[in-house]
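Every protein chain of the complex appears in place save one, which is left out.
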Amino acid sequence: MIRIRNGLLLIGFACLISGVLFGLFSKQHVTLPTGRQEVVFWHFWGGRDRSVVDHVVQQFNDSQNQFFVRAVAMPGNNLQAKLFLAVTGGDPPDLVNQDDPILADWAQRGVIQPIETIAKSEEIAKLDRWMFQPAQRLSKVNNRYYAICNGLDIRALYYNKTLLEQEGLQPPRTLQDLDQIAAKLTPDAATARAMGLYAYLPDSRRLWAWGYVFGGQFYDATKGLAQVDSGPIQQATRWMADYGLRYGPDNLAAFRQADQSLPGKPFPLLPIQPESMVGRYGLIMDGQWRTRDIVEFTSKRRERGLPCPEFGVCPLPSPTVPMVQGRSQAGWVNGNFFVVPAGANCPEGAWEFMQFWIGLNQPKWAAQTCAAGGWIPVSQQVVETETFQRFLIQNPLFATFVELANSPNQFPTPVVPGAAMFKRTVEAAAYEAMSHPEESVTPILKQANQRIQLRLERARSQ
Amino acid sequence: MNQRGLKTICLYLTAWFMAALFSLPLLMMISGSLKSAEQLTRDPYSLLPAEWNWSNFPEALSSMPFFVYLSNTLLLCFGCVIGTTLSCALAAYGLSRVSWPGRNWMFGLVIATMLLPWHITMIPRFVLLSELGLYNSLWAIVLPTFLGEAFFIFLLRQFFMTIPEQLLDAGRIDGLSHWGLFWKIVIPLSKPALATVALFQFVTTWNDFGGPLLYLNDPKKFPLAYGLERFVSSYGDQTHLLLAAATLFTIPMIIIFFLAQKTFIQGISTTGIKG
Partner (left out) sequence: MPKNSNHHSEARAGWLFSMPWILGFLALFVWPFTASVWWSFCQYDLINSPEWVGWENYSRLTREAREQQGFGQALTNTLYYSLLSVPLSVVMGILLAVLLSARLRGQAIYRTLIFLPSVIPVVAASVLWLWLLDPQSGLVNYLLSWIGIPPQNWLNQARSAFSLETIGVLQNYTTGEPLKLLGSKDALILMTLWGVGNFVVIYLAAISDIPKSLYEAAEIDGASPGRKLLHVTLPMLSPVIFFNLVMGLIRSVQTFTSVYVLSEGTGAPGGSLRLISLELFLSAFSDLEMGYASAMALLLFIGLTLATTILFRTSRYWVHYRMAA
């Protein structure tokens, strides 16, 4: 008994001492330079993006004598919940960078401030002329800026060029090409298992992209109606579910494991084994951040003197069958955006920093940031800078994404209150449809549509 | 006789098998934390790393403010342990060694709160604590422990009941009030039970994830459990670092377990039986 007691006492004592010691230690954080106003800035970047962010912040701070930005990394999926808690808890940051579809909800509930209350009207007018259309779509609620988009996430189709060439195949120009490639490379699950590779598998979360490619719209803004069950979206869902028919829904699930197309998760297009020339897919839809993975992969292989496959990227191929009005250069666009929470202490400083980041006045700075982070600028003016052009020459794969960023056919998740549920429900419906590929997709989409409509109406009534 | 021998062998085999099965994941975690990223993909299953890659630990440590997190965890643990032990001992004394009209009724309420899932009180509690200005403060997690915790009150009450009345009577003859009886007789006699409560609270706070998720927004205030989850979110593909971080987070618990094994086991088994 005595030994245990001593042990416990020892632990308690150790806690006390180390707790107090470390507590004192941790007090030494970055001190605010005198005469500067602090701007607390939350973002979710971790890993290697973090250093790019820190660099922007440092550059900004060096260029300033009025404001001082303190960046706080908040990685994780539920940043929006964190921000909401902070606003209601009474201790919000001054600026948040986000990429979840919550803008309209926050605007409606007064969690965030409209940008025009902070910015001058001529600055707002400049934004309208200056910013890429998809970026504006991501920044506005009911035609008012509630956010400033600072980077676009565009998705396109990556492919293993070497593999396609070996089989005498061309990169797909139409959706039918894509289907043929799949049918030729891996006609069924058994072949795919034997090869350790699937030519292409649709990801249920990407019904958003394919819906737009098939010419659909998930939401009719003029009528305020969800139309998830409309013709083009049904066709897109059917097309995705047909891959479930081909390979069996369970095999789809196993292979989808690392598909979480997030930076930080491995890119399944790349071979894992040193001697292998193929990854787990022949073609895969993913975002522009993967070009960096490919560059790193290639240089690593070259360094070790290993053979290296070539990769390519093309816009999502659109269907050319009768009855379908497909869109070219289309897709689902998302992006990072800044918002200023209600109750922020220093909105002026936040606005200064936003302008600095997107390069509204000095595109050169923004070009450097975008090149360093591998981010898509939000304005043609930044794209045209010398710095960024040089980056594009070094990263030819990236150019496709930049072109798509200026396409009018890139649509985000509808910016309406309830968008998070909207997005989730569409994805869940696609998942459901792909898990039961033998069934009709219509009732699944109809049910999803009803629930979304209810949610939208409830949001409107608030 | 022969059959008996066979039975014993079977028993031993099963025991070894189960013990191996239960400890395997832990061993894998430790061995995985000592493998380099490349080794992990090439040979994830071997228990002994081909070469011991200690550098995962410093790398994991430098990828997050580990010591800041650790100090917060320890501050939280310290505060919560003090809070719980004190408040629960007081309440348990009031509910066991003082005879007053509302006592049994009150004890029933204590038990009832044990059955109430935390979900119900989560939102209003959040509102209340933020109104008190405790949002983004370690106090949001520490303060409620100063207001008692049903399970520990129950545990201590059961223990206090076993203290012989004669001892208290002797104290009363010496002119001790309830306050005196509590500090001079009951507390010294209840050290094992108090140690159990302190230990359990320590472990609970060490592991607490929901509290920091709700109440803390400044990384300088994050405790380890929450910091580790953040780490998972931002280094999802660096399994070797994740395992190293998880190992670092776990080892103190294992050490504490071995130091205080008896208290652990006794604590758990008494709570089970007395229920």
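Letters A and B name the chains as they come in the text, with residue numbers starting at 1 for each one.
Simple rule for what comes next: a residue touches a chain if its C-beta (ideal position, glycine included) is under 8 Å from a C-beta of that chain, and two chains touch if they have at least 3 such contacts.
All figures in this text were calculated on a predicted structure; none of them were measured in a lab.
J.: Who touches the missing chain here, A:40, A:69, A:85 or A:201?
T.: A:85
J.: Consider the whole complex, including the chain that is not shown, and state which of B:34, B:91, B:142 or B:216 touches that chain.
T.: Final answer for the missing-chain contact: B:91.
J.: Which residues does chain B use to touch the chain missing from this display?
T.: Counting over the whole complex, chain B touches the hidden chain at residues 11-12, 14-16, 18-20, 22-26, 28-29, 32, 41, 44-45, 86-88, 90-91, 93-95, 98-103, 106, 109-110, 113-125, 127-128, 144, 146-148, 153, 169, 172, 177-179, 182, 203, 206-207, 209-210, 213-214, 225, 228-229, 232-233, 239, 242-243, 245-247, 249-250, 253-254, 256-257, 261, 264-265, 268-273, 275.
J.: Which chain A residues touch the hidden chain?
T.: Missing-chain contacts on chain A: residues 76-78, 80-81, 84-85, 87-88, 105, 109-111, 189-190, 248, 250, 253-254, 256-258, 420-421, 428, 431-432, 435, 447, 451, 458, 462.
Following the convention adopted for this analysis, only the chains that are shown with their structure count from here on.
J.: Centroid of chain A to centroid of chain B, CA atoms only: how many Å?
T.: 38
J.: Considering the complex alone, what residue numbers of chain A touch chain B?
T.: Touch list, chain A to chain B: 1, 4-5, 7-8, 10-12, 15-16, 18-19, 21-23, 25-26, 29, 45-47, 50, 72-77, 82, 85-86, 88-91, 93, 260, 262, 264-266, 272.
J.: Within the complex, which stretch of chain B touches chain A?
T.: 41, 65, 67-68, 70-72, 74-75, 77-78, 81, 126-127, 130, 133, 135-136, 191-192, 195, 198-199, 202, 214-215, 217-220, 229-230, 233-237, 256, 259-260, 262-263
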